[in-house]
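Quick one: the structure is below, questions incoming.
Every protein chain except one is present and positioned as in the full complex.
Our next item is subunit A:
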Amino acid sequence: MALTITCPICGKRNGYEFRYGGEDKGPRPEEAGLTPEAWCDYVHMNKCVAGVQKEWWFHKDGCGSWFTIHRDTTTNLEVKGPEADK
């Protein structure tokens, strides 16, 4: 299905110009006191939401930016994130 992604620099572009970068999991955990479980959670584990999720994208065939968007995984449509209403 067609997908468009809005790059903060280049604007709305064809989805195939981008590389998916994973679910947004917040900042990388601190090294101090890091357990294998917490590291694994950050590296591998996903929520696999069937609905809206915040996720990372990389404009690989464009400006090279990394950024986050909100997308509905059941429709492939970009949606406004909760921050947009603040």
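As a working rule, a residue touches a chain if its C-beta (ideal position, glycine included) is under 8 Å from a C-beta of that chain, and two chains touch if they have at least 3 such contacts; residues count from 1.
One rule holds in what follows: contacts and distances are computed from a predicted model.
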Out of "Ectoine/hydroxyectoine ABC transporter permease subunit EhuC", "Indolepyruvate oxidoreductase", "Putative GTPase ArgK" or "N-methylglutamate dehydrogenase subunit A", what name does the UniProt record list for the absent chain?
"N-methylglutamate dehydrogenase subunit A"
Can you list where subunit A touches the absent chain?
1-3, 15-16, 19-22, 36-37, 39-41, 44-50, 73-76
